[in-house]
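To keep things clear, I will list the structure first and then write my remarks on it.
Every protein chain of the complex appears in place save one, which is left out.
Letters A, B and C name the chains as they come in the text, with residue numbers starting at 1 for each one.
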Amino acid sequence: MADRFRGVPFVAKRLLGAALVLLVLATVLYALFYLVPGDPAQLACGERCSPAQVAQVRGQLGLDESAHAQYLHFLQGLFAGRDYSSGTSVQHCAAPCLGLSRQNDQQVTTLILAGLPATASLAFGAMVVWLTLGVGTGLLSALRRGGATERVLTVLTLAGTGTPVFILGLLLMMAVCAYLQWLPFPSYVPLTQDAEQWAWNMLLPWLTLGLFESAKYARLTRSSTLEVLAEDHIRTFRAYGVSERAVVTRHALRGALPPVIALSAIDLGSMMGGAMLTEQLFGIPGLGRLLIDSVRSVDLPVVVGVVLVIGTAVVVANAVADVLYALADRRVVLS
Amino acid sequence: ACSGPQDGDAKPAAGDAKPAKGGKLTVLNSDTQSDFDPARLYTSGGGNVPSLVFRTLTTRNREAGEAGTEVVPDLATDLGTPSENATVWTYTLKKGLKFEDGSPITSADVKYGVERSFAAELSGGAPYLRDWLIGGDSYQGPYKSGKGKKTLDSIETPDQRTIVFRLKKSVGDFPYLATQTQFTPVPRAQDTGTKYEEHPVSSGPYKVVRNTNDGERLQLERNPHWSEKLDDQRKAYPDTVDVRSGLDSAVINQRLSTSSGDDANAVTTDTNLGPAELAQIGQDKSLKARVGVGHFGYTNYLAFNPDVKPFDKPGVRQAISYAIGRSSVINAVGGSSLAEPATTFLPDQKAFGYTPYDHFPAGKNGNPEKAREALKKAGYKNGLTITLTHSTEEGEMGPKVASAIQQSLAKAGITVKLKGLEGNAYNEKRWDADGSPGLFITRWGADWPAGYPFLAPIFDGRQIVKDGANFNNAKLDDPAVNKEFDEISGLTDLDAAAKRWGALDSRIGEQALTVPLYHPVYQRLVGKNIRNVVISDWTGVLDISQVAVK
Amino acid sequence: MTPQPNGPTPDSAPVPVADTATGPTGDRAAGALIDVRGLTVDFPAGDESVRAVDGLSFRLSAGQALGIVGESGSGKSTVAAALLGLHHGTGARVSGSVEVDGIDVQAASVRELRRLRGGTAAMVFQDPLSSLDPYMAIGDQIAEVHRTHAPHVSRREARRHAVTVLDRVGIPDAARRSRSRPHEFSGGMRQRALIAMALACEPRVLVADEPTTALDVTVQAQILDLLHELRTETGMGLVLVSHDLGVVAGNVDDMLVMRNGRAVEHGPVGTVLAAPREAYTRELLAAVPRVETPRTPVATAGAVPASAPASGGDLLLEAVGVRREFGRGKNRTVAVDGVSLSVAQGETLGIVGESGSGKTTLGRMLVRLLEPSGGSVRHQGRELTGIRSDLQMVFQDPVSSLNPRRSVGESVADPLRAAGALTDAEITRRVRELLERVGLDPRWYHRYPHEFSGGQRQRVGIARALAPGPRLIVCDEPVSALDVTTRAQVLDLLAQLQRDLGLALVLIAHDLAVVRQASDRVAVMRRGVVVEEGPSDRVYDAPRDPYTKSLLAAVPVLDPVEAAARRAARGSVGALLGTAAG
């Protein structure tokens, strides 16, 4: 088996390939949303806009052009930038310009950059929760297989998954903020503004999302741990008196982690698109909310922009996961 | 409200202690203030948060209940002087008005504010200026991108304090229109086009300190150049106002009811209590005391498109009107505390000219016998099958209401097939003059508490829009009715006008072009330290220019 | 670091010697290190159960060595596992008593067992290739085991200790290779790593289950000498499970011959070998191949005389200057460095050589499981570009070459099913025949790999390679885990197939006698190159290369006295061995 391990060039190559696929994706989205009902100009202008006014707005948004002309302009913006009139002056949207939101004349890039920190805060924090909680309980239940501990853990993590996230979050909030009053109701504070406040206010969203996701990880960790535990090399360490805990955490876990890493990358990446319901519930001004709002208002530039950003995030996360994976299991070749 | 059994309007929640200045008011909202440009805002009576920053020529009377439906002067000294048969309206600005930077507010600033609302870049807002101002339909705003002239000649500013509007036709309602934020002064030198909303120049009691994330969070602070003496409407008790939006409505209500920490000083201007919350509050006296009830001119109704068979037959429309069981419709939207049955198209408030009528009495649960009779007369002895179009989104136009209607019509032998459309598709459909469904659920709200904006878009034959959003679903184009519209809308005596609007409503109602279902009622919860709760019938929302936290 | 194969480990603390003065025959002193009485082990299999060990008893004192021999599947590994209580919680039923260093293994608590394992008694497993953690560097694995029993030792010290023991078992460049992961090691290197792991704990008893099957004879001798030395110096007890009577002869005091889970003969090694009482023991002895015996030529039907060099027309497979590298930069290893070989139809080419010299790598390239990084492999004159089902391979590691989730019958049936020519019933019958042919009970069709002994698994591998009716089989240590009688049977089978079908074989093995017995030509490999190649009798009788000579000199002998003498001689040329292993 060839051993072609290359870290950085590998990721770079990966990104390039992905850029292509993303472009295809953008095109498909463009086409698909063309068919979606709802006139963006009417929606932007408001329901009481007169036809003349709607036409004017349509011109302003460039919607009076043919579909492919619009798409070409979009591409042009992406690679070369575009200019837009802001009324009093002309605003330049530098490449990669994803266009202007049809709803509020903001540059899509600005909107995304504004939403990114909140979403990233949520996603990474939640990942820490689901990894510790999920992998932890997974391991514990693999260790205590068949015992009462395992049964309790199973039921607990399943309760997390079997409850839709909007119910889970609301229940948590009710319990912690309203009933026990341990924490004030969370309201998002940017990390850059006040790190401590940021953490306190993100605590519940992290927990909610983390809990919701952790069952999946617990199950996966448990099953692949058991899988590895049945392998021959585990026998070696047991036969050398290595404690069961060390056998599981040092040997079984390493073999069990690859699928967990693979999944984490996916979840982390796709969460960059925002865990919409969680963001909605806790009022976190992230990409998820931006996305769902723009889908509803057929704000194509924003939809495409956010999806492209998420796509990139997923690709990067997956590439990193693959590198980690190849590091864990050298038998695997990166290609 | 002049009818209904509700227990009066909201009283100050925290006993009789006098409200005092100071403190920080928190506003918890679900919709972000992503439009904060006065040119784009489409608010009734100047809005709530906006009216803390934007003053307009006139404004709504900041009093609770029915008194709140009156229009009163704001920047102007009076409600305006009509001349030339109410086609010319002249306003004079109060003396000593200043922007937040201390510069004087002039009539030119008001004119510029109106002009820029015509720019395509700043789309949004109500259509009336365009329809009424001379040259309004072709004017494209003061910006470079607009074609043609950069100024609108039908607005004149003979001096720094006087501004004159010249209209195409007589408009008695102009003082109402002047409450809208398009009448906010905007200093031309500081206009930054689409960026203006990030920091609009304040003429009101507060100025914007920070606008985070496109209106996600607005932090307001006292505007030192605003003078209490020149503004008899806004109380402006708190020192600062912090508007946080993008919150889930269940969370907002939960926070208000818990009222811990800053939430004790919190209100909401866009979230009302839902059915589940009401059911829960019903058992809690202390919470109940913190709930204010509000009305806003709104009617939810069934609309017909008589171009679609069998709705061309008045008998069929009448049968449906007879068969409708309003109480199950009301239950489907949250029960009697959140909706009152409607038999008139106009909201049940005096300002609209409400004249009670019930041309096709259906009682609470429908009158199947009368309905069958009407059907038989129309030639459908063995019942009939029709399609009801609704939105798939839960809510006032959603599937639950549709099912309720389906079941009450079934009793009269009318088989209803349901057709759900996703939100945007549904809106597109119901506003499509040619292709709107034969029968669908829809609603209408008032731009101001008067008959004209409530009735004209729905029943004035000249407001049938061919290739845009059409609201005259029945495509009623009756010369007599049209003439009546012209006559009443020219009246400057608003009370007299109201009476005639009521009569007109009743007259149109005889044709059974709509089936009024209910008028919504709003229940608003406030934090436990909030005093001076004022909910007017103009907006139905708690007026944050009046609340105090001390 | 210079290898010190015979010197004491600098880091090793002296092991307390409990019972030094026990004679080679083992007086029945109370302080026996191991005391096994009436050990019986049953495995559940299907609806019945298999009795793997049946009423076995033996004792072992400190410093003593016990050899367990016997046919494949006779229960040797099961006994070894029982000594460490490895049957706990596996579903096997164990009765009788097992006492190791005073601990009653059957009744021991989890904690006691943990101390016993590795601390008191260490085990070298029979399947070295899959017994290491694939995700972890070898040195770290050894260090971890070491630290388990010596918690006060720092991480870094343990790591250093690991390098030392790796060096002691003859891993060249131990400091660097300790950072490799198992898949980067050759079979023999992995086996040595396991032995190093056992030694790292300085145990009182070493249970070694076929510890040298994957080793070439020089390294084997070196390892066995090391064990001997530890035994005399520290009083370590040794249980040596092996099918190689030569290995047993030279390295144990007592010998236990097993068959069907029972002891057939038990006594001092000299006595048993010189004057076996039981017929079975005699049978075993008779079957041992001798390296001195020349090959009896295979009478190939109408084929070329075996000793003749392959002529063009009959050339089946040809390697021309094949090279293979692994890794890049600092970690680059050249496994095969320009080897040219040819195999004629019906011919057997033996490949012997140092462990880690690239035999497996070469074998894999011959069947195209690995792509050469240089040179080419030709099949009947044409460049070989992909896998062909008439080129088969028997893998060195019988564990990982069988799918743990499929019954062995199905694994063997697979090539038949893939070919798609036979009905289900025919396939089943055929598989049963094949199983029987390699000496397995055809009723075991539905058993899973983990239910088999090491030798049995190896035979399954052979049966599977035979199934598609190949023209050539690369056998990578096909008989290393087999007892002498079974081995003879399998070699006979291969020879018979060769005769009847003109099957060509590439036989990779460490056992020089086996290679001589079975091959027409032999290639000797060292460090990725072929150092000597020729007809086997020529190479064995008149070796030219010094490495070949040293290999032949290291072949174990059946006579314990002679073995001791040779060991003494080797001791004096220890330095030479050190380089030979490097």
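To be clear about the criterion, a residue touches a chain if its C-beta (ideal position, glycine included) is under 8 Å from a C-beta of that chain, and two chains touch if they have at least 3 such contacts.
Keep in mind that, in the parts below, contacts and distances are computed from a predicted model.
Chemist: For the complex's missing chain, which UniProt name, "ABC-type sugar transport system ATPase subunit", "Peptide ABC transporter permease", "Monovalent cation/H+ antiporter subunit G" or "Cytochrome c oxidase subunit 1"?
Modeler: "Peptide ABC transporter permease"
Chemist: Please work out which displayed chains the absent chain touches and list them by label.
Modeler: A, B, C
Chemist: Per the definition of touch given earlier, which of A:32, A:69 or A:195 contacts the omitted chain?
Modeler: Candidates A:32, A:69 or A:195; residue touching the omitted chain: A:32.
Chemist: Have a look at B:170, B:202, B:271 or B:327 and name the one touching the chain we're not showing.
Modeler: B:327
Chemist: Return the single residue from B:103, B:260 or B:365 that touches the missing chain.
Modeler: B:365
Chemist: Out of B:67, B:425 or B:503, which is the one that touches the chain we can't see?
Modeler: Result: among the candidates, B:425 touches the missing chain.
Chemist: So one chain is hidden, and I want to know which residue out of A:43, A:170, A:189 or A:252 touches that hidden chain in the complete assembly.
Modeler: A:170
Chemist: From the list B:336, B:385 or B:415, pick the residue that touches the absent chain.
Modeler: Once the missing chain is taken into account, the touching residue is B:336.
Chemist: Since one chain has been left out of the picture, which residues of chain C touch it in the full complex?
Modeler: Touch with the absent chain occurs at residues 43-45, 85-93, 110, 183, 367, 369, 387, 389, 391-393, 395, 397, 400-407, 409-411, 414-419, 422, 424-434, 436-437, 442, 445-446, 448, 450, 461, 464-469, 493, 496-497, 499-501.
Chemist: Write the list of chain A residues that the hidden chain touches.
Modeler: 1, 17-18, 20-22, 25, 29, 32-33, 35-37, 145-146, 154-155, 158-159, 161-167, 170-171, 174, 215-216, 219-220, 222-224, 226-227, 230, 238, 244, 258-259, 261-263, 265-267, 269-270, 273, 276-277, 288, 291-292, 295-296, 303, 306-307, 310-315, 318, 325, 329, 331-333, 335
Chemist: Since one chain has been left out of the picture, which residues of chain B touch it in the full complex?
Modeler: Chain B touches the missing chain through residues 250, 274-280, 282, 325, 327-328, 330-338, 365, 391-394, 398-400, 402-404, 407, 418-420, 422-425.
By definition in this document, only the chains that are shown with their structure count from here on.
Chemist: Just how far, in Å, is the C-alpha centre of chain C from the one of chain A?
Modeler: Roughly 51 Å separates the two chain centres.
Chemist: Taking the mean of the C-alpha atoms as each chain's centre, how many Å separate chain A from chain B?
Modeler: A distance of 38 Å separates the two centres.
Chemist: Measure off the straight-line distance from the CA centroid of chain B to the CA centroid of chain C, and report it in whole Å.
Modeler: 88
Chemist: Could you say which residues in chain C touch two or more other chains, in rising order?
Modeler: none
Chemist: State the interface residues of chain C toward chain A in the complex, per the touch definition above.
Modeler: 84, 86, 113-119, 122-123, 125, 127, 130-136, 141, 144-145, 148-149, 181, 183-184, 194, 197, 201, 326-328, 370-371, 399, 404
Chemist: Give the list of chain A residues in touch with chain C in this complex.
Modeler: These residues of chain A touch chain C: 1-3, 230-233, 235-243, 246, 250-251, 254-255, 328-331.
Chemist: Given the complex with chain A, which residues does chain B contribute to the contact?
Modeler: Checking each residue of chain B against chain A gives 34-35, 42, 116, 119-127, 130-131, 137, 140-141, 143-145, 191-195, 213-214, 216, 244-248, 250-251, 254-255, 257-258, 260-263, 421-425, 427-428, 431, 457, 465-469.
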